[in-house]
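The other protein chains are all here in position, but one chain of the complex has been omitted.
Up next, chain A:
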Amino acid sequence: MDGIALLTITVLAVFVGFEVVSKVSSTLHTPLMSGANAIHGIILVGAIIVAGQASDPWVLAVALLAVVLATANLVGGFVVTDRMLEMFRGRKRDLSADKEPVSKTPEVKSPEVKSPEVKEDFR
């Protein structure tokens, strides 16, 4: 691919990046930092290419070190972000579970369904 095409893509990616991220609420800034962190772990692709073409053992050793570091960045980044976001989803589900009985009052009467949710909801 020629330089101008790559430059075009770079400039467009800057705009997409600003556009997408400027809408993220401050509540999610920590997961955003962590999620962006995971994405740049894609340098793993570059590390694999370099390692796959290495013939000198020293070059291979350095390339493999890059593969280890990049994998740690990629895998660790996505796992940590998922753990944080799991908590946000849990709270949202509690709230929706809270609201549902209001609309379906006659049906939801069984106590064993309701009580654990009530207990979990610290208000």
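Here, a residue touches a chain if its C-beta (ideal position, glycine included) is under 8 Å from a C-beta of that chain, and two chains touch if they have at least 3 such contacts; residues count from 1.
By our rule, contacts and distances are computed from a predicted model.
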item: Complex member absent from the view - protein name from UniProt, among "Hydrogenase", "Xylose transport system permease protein XylH", "Membrane protein" or "NAD(P) transhydrogenase subunit beta"; value: "NAD(P) transhydrogenase subunit beta"
item: Where the missing chain touches chain A, by residue; value: 1, 3, 6, 9-10, 13-14, 16-18, 20-55, 59-60, 62-92, 94-95, 120-123
